[in-house]
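For reference, the structure discussed in these notes is given below.
The complex is shown incomplete by one protein chain, all other protein chains being positioned as in the whole.
Letters A, B and C mark the chains as written, and numbering starts fresh at 1 in each.
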Amino acid sequence: MKETGKPRPNEKEIKVEGHLIDSMILTKIWDRIMELGGDFDTLEFRVGKHKTDPSYARILVKGQTPEHLDDILTEIYPLGALAFEIAEATVAPAPADMVFPDNFYSTTNNPTQVYFNAEWIEVEGTMMDKVIVVNPQAKKARCKPFREVKKGDLIVVGEEGVRVKPPERPREATGIFSFMSSGSSSEKPAITIIKKIAQDLYNVKKTGGKIAVVAGPAVVHTGAAPALASLIRQGFVDVVLSGNALAVHDVEGDLLKTSLGISLREGVAAVRGCRNHLVAINEIFKAGTLRKAVEKGVLKNGIIYECIKKEVPFVLAGSIRDDGPIPDVITDTVTAQQKYKEQLKDVTMVLMLASTLHAIAVGNMLPSTVKLVCLDINPASVTKLLDRGSTQAVGVISDIGTFLPLLAEEIEKLNK
Amino acid sequence: MKETGKPRPNEKEIKVEGHLIDSMILTKIWDRIMELGGDFDTLEFRVGKHKTDPSYARILVKGQTPEHLDDILTEIYPLGALAFEIAEATVAPAPADMVFPDNFYSTTNNPTQVYFNAEWIEVEGTMMDKVIVVNPQAKKARCKPFREVKKGDLIVVGEEGVRVKPPERPREATGIFSFMSSGSSSEKPAITIIKKIAQDLYNVKKTGGKIAVVAGPAVVHTGAAPALASLIRQGFVDVVLSGNALAVHDVEGDLLKTSLGISLREGVAAVRGCRNHLVAINEIFKAGTLRKAVEKGVLKNGIIYECIKKEVPFVLAGSIRDDGPIPDVITDTVTAQQKYKEQLKDVTMVLMLASTLHAIAVGNMLPSTVKLVCLDINPASVTKLLDRGSTQAVGVISDIGTFLPLLAEEIEKLNK
Amino acid sequence: MKETGKPRPNEKEIKVEGHLIDSMILTKIWDRIMELGGDFDTLEFRVGKHKTDPSYARILVKGQTPEHLDDILTEIYPLGALAFEIAEATVAPAPADMVFPDNFYSTTNNPTQVYFNAEWIEVEGTMMDKVIVVNPQAKKARCKPFREVKKGDLIVVGEEGVRVKPPERPREATGIFSFMSSGSSSEKPAITIIKKIAQDLYNVKKTGGKIAVVAGPAVVHTGAAPALASLIRQGFVDVVLSGNALAVHDVEGDLLKTSLGISLREGVAAVRGCRNHLVAINEIFKAGTLRKAVEKGVLKNGIIYECIKKEVPFVLAGSIRDDGPIPDVITDTVTAQQKYKEQLKDVTMVLMLASTLHAIAVGNMLPSTVKLVCLDINPASVTKLLDRGSTQAVGVISDIGTFLPLLAEEIEKLNK
Partner (left out) sequence: MKETGKPRPNEKEIKVEGHLIDSMILTKIWDRIMELGGDFDTLEFRVGKHKTDPSYARILVKGQTPEHLDDILTEIYPLGALAFEIAEATVAPAPADMVFPDNFYSTTNNPTQVYFNAEWIEVEGTMMDKVIVVNPQAKKARCKPFREVKKGDLIVVGEEGVRVKPPERPREATGIFSFMSSGSSSEKPAITIIKKIAQDLYNVKKTGGKIAVVAGPAVVHTGAAPALASLIRQGFVDVVLSGNALAVHDVEGDLLKTSLGISLREGVAAVRGCRNHLVAINEIFKAGTLRKAVEKGVLKNGIIYECIKKEVPFVLAGSIRDDGPIPDVITDTVTAQQKYKEQLKDVTMVLMLASTLHAIAVGNMLPSTVKLVCLDINPASVTKLLDRGSTQAVGVISDIGTFLPLLAEEIEKLNK
């Protein structure tokens, strides 16, 4: 089927490789070419006889003009297409601190390599919407956000020489990801889903994986703090990422048995309850920090208490709506981003529990290879969080106040 | 403070009586007068020294014109105001079947009396948005909807001679209604709320009350059918009001272990699952009715099975979106309304579980004195259902799939 | 690549044909085989050189057992796979009125053919979740729901001999469907979307198509009734499908200038407003029907008025929550389904406007080839409505009260 001769300026040969089960990739590439008004010829198409055999497609992409062709290529490279003749990645120096060269390459959250000095270099710290900075001496490349770019950094520009590998979907795994890939649980059997998630958490820990929890204050308001504390105590949480409110209400719950002034035992507004979260903040200011509050015996239970006892790190990022905020909160948002990123290194699985602000922040930092369970009672929040192209993301629309106690119970059963 | 002389045509004396704790009633009356641009003088105001003493207000209401006065009176009578000099209720005959006389009095869902032939007659079957038909011979009065009105029925017209008594809020009760009157549980401690509701259900049954459950198909989809079946088996449900889908998926769950084709054990789409609800319907058509399906041993578990075994009546009302529908469904909506109403007679407490269509229908049929717990994962649905002026209505925003198993567990504990 | 010899009992050859741009079909088939634990060999794969050339795949599907193979085939036939050697469809007689033979074939909403007496017969009236009844004499086949099945009807059983053709996505069209296929407009440019929908409506009418509107009462409550009336008057609506409430509040709006008692001009609760919808119902009972109310000059404006003036049919289906209902309402839900279906015959495009109950009913009756725009302010409602596998369905999350006036304005501009 081979075409003879050289492609014209508005044409280019690309290839797509992978297992049959990745065939969705090819479909997406064809679709996008046609959406953009381009055309193509299939020069070669070898399909593996068996599902695990490699497949291969060689395609001549045609734009209406060379510029149109560039537009199309720009769009299909991040989907997994590769120029037939591998070109070197082009780099340009950052013209100033925090400034990208104009034609910068913008990353996806998929595993990515750059072809530089005739070698494929793996890009480290893959995250969405960053640039790739190449270190030619060290033969290294890594993702950088604006605030970390220094004048002179060699930044990949254009789309050539960059290879993106969308991860294959897991086939053989048990647990939640094997059966609910990228979907949300609207009206699905709730107890079954809880059991599957428990199994996944268990498997991650048994195989040495790392679990991060991003939690919003509704965990405390709905009375689920003891359940999260139990998960931490049982060793199923490696880091907690949250903000001021979670910590404040967790402390309020332990000191005053209320959350935002509502009695956790009775569900009614407590006397003088509307000042209770201020009392909690005040106690932490008096102690100095959360850790000191534990050491002085002020704080004796709860999510933060268990973190400190088990030496599980927690990062509290400030936001403009904070009361206080307590001394442990990182009020500079750029610094807070960095601390979150450090803790998310090497994470295997992330639970997002009734959090929006901090969960979106975490979502932006994760490569697509990390397993993600995102729970909220509001379907719109779940949709927003899953809408990041992650292939192993599961949304659960449920009530954290009933869901988390049942999950902690399941974990306990497995852990015996 | 008494005014001398007769009120002018645009003025009228009213009175408001009740306990101090009903004082909200007076506030509402004052507010509405002023909203409508009216004015008033307080002729007398006796407040009980103690909270259980009766209070009394006598007020001169002033409109800008006699017609304006009428407008104002029309609006404040249903709030609990009463003409100072009691007038006889006026009645007019229905001009035809299903036709009201023009100036018909439209009911609220509050306890209501009419002053007829110098006597206060209690209105039976109080429901919202109906007319009052008076039977002078029998000294009876009752609410009727359009379709039940017969030519010649004596229907109350105008607003005079009708006394409405909004129920006082419960003060001493335990359970959910004493602490969460008319509010919804957004971010409240979930387990606490479940315990309170369980206590209420328990108390209602121990004091000979009647409990109705209105349930949507999400009860089955989310895997909560065994929990509802357990409540029925334990004797905590006196009638189930629902539609075709609940029964179909309940049967599907027992026969094929799926709900809408999703395996209840695995949470994944079952092979050929999308025809399973049709198979369930077919089995019922083959058996003849649900009861026959139980007698023949086809149906062995589930919500409907327990109803039939315990002789708990269930009413399935048809809707235009039904598949089938199965023979037990009442496809005529006017007839279905009547069957629902019959079953709701003397009901003490209603649980609305993840239902919208049938729950709204039930809400329209209930007097304001019935206790109401309304659960849905969608806050908008809960708001819509509670927005009927009921004084003992509690909204719970949660996931029926996790909520109902925990509720059934609590009931079991209490029942021991 | 051809295999020799006969497939073993647990293996079967299938084929998939279509244009390249349908390649998603093949991906889905591969995926489903593997999800079910099956295996396959690709015997032949010819890909069209150009995007409009036909492609062809011949695949050997392998189950673990013959039964397992059957399971897999059952699942992939409706996705567009076809047995390599065409088999005749099997039929069995309905054992009784409203009863299917046990192994009945359950339809999708995609165009479908059955191979009967060595001929492909097009199935008429394609709808989801029905059976196919074959008339051998007339060489006809059509979809039937339970209530229309008569004893002895020849119903297709099993999965052999049935060919399903999921429609290709439109490529060259302008309007909303070319750019927002199967997605919802969360945070998309609203005015742009309105212009695209207006263009689609305009194109459908200019090419002789038929437009159905399914509307909920919120159209009236939000003040959008004049906009819908304008669309009808301008000739852009061929049928209105709704229920009692839309008509009642539309009449209330014309007669009393309120909707559920809220003044449409002032937005405030009108005096005695809570009885206004009952007054509206009463006026219709007095007139006899909506048409007579127009003829007698009682009803002078609004959605229903324009329908009657323009001879646009409307079907009002009853539901259990109806007040009244007015005489025009079909209270039997099975009859109402039939009336809806009659009106939906040959429809080209459907607008679902802030309706859930009636919109779901309509969704169940539509083949996947009908264009569908579904608008609601609640994302969950839109998701539920789009979740029917339609390939030309667009969801718009917006406020009908602001959306519809802007749409009517755009239509007016185009119509000049």
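In this section, contacts are C-beta pairs under 8 Å (C-beta built on N, C-alpha and C of every residue); 3 or more make two chains touch, one makes a residue touch a chain.
What you are looking at is a predicted structure, and each value in this text was computed from that prediction instead of being measured.
Peer 1: From the listed residues C:L43, C:A96, C:V298 or C:L406, report the one that touches the chain absent from this view.
Peer 2: Touches the omitted chain: C:L406.
Peer 1: Taking the full complex into account, what residues of subunit A touch the chain not shown?
Peer 2: Residues in contact with the chain left out: 35-36, 71-72, 74-75, 95-96, 98-100, 102, 104, 106, 129, 131, 145-147, 268, 271-272, 274-275, 277-278, 281-282, 285-286, 317-325, 331-334, 336-337, 340, 356-358, 360-361, 364, 378, 380.
Peer 1: If the hidden chain were put back, which residues of subunit C would touch it?
Peer 2: Residues of subunit C in touch with the missing chain: 179-180, 185, 187-194, 196, 218, 221-224, 259-260, 262, 264-268, 377, 397-399, 401-403, 405-406.
Peer 1: Can you list, in ascending order, the subunit B residues touching the missing chain?
Peer 2: Considering the whole complex, subunit B reaches the absent chain at 1, 20-21, 23-24, 26-27, 30-31, 34, 39-42, 45, 47-51, 57, 171, 186, 379-380, 383.
Definition applied: only the chains that are shown with their structure count from here on.
Peer 1: Express in whole angstrom the distance between the two chain centres, defined as the mean CA positions of subunit A and subunit B.
Peer 2: Roughly 46 Å separates the two chain centres.
Peer 1: Which residues belonging to subunit A are in contact with no fewer than two other chains?
Peer 2: None at all.
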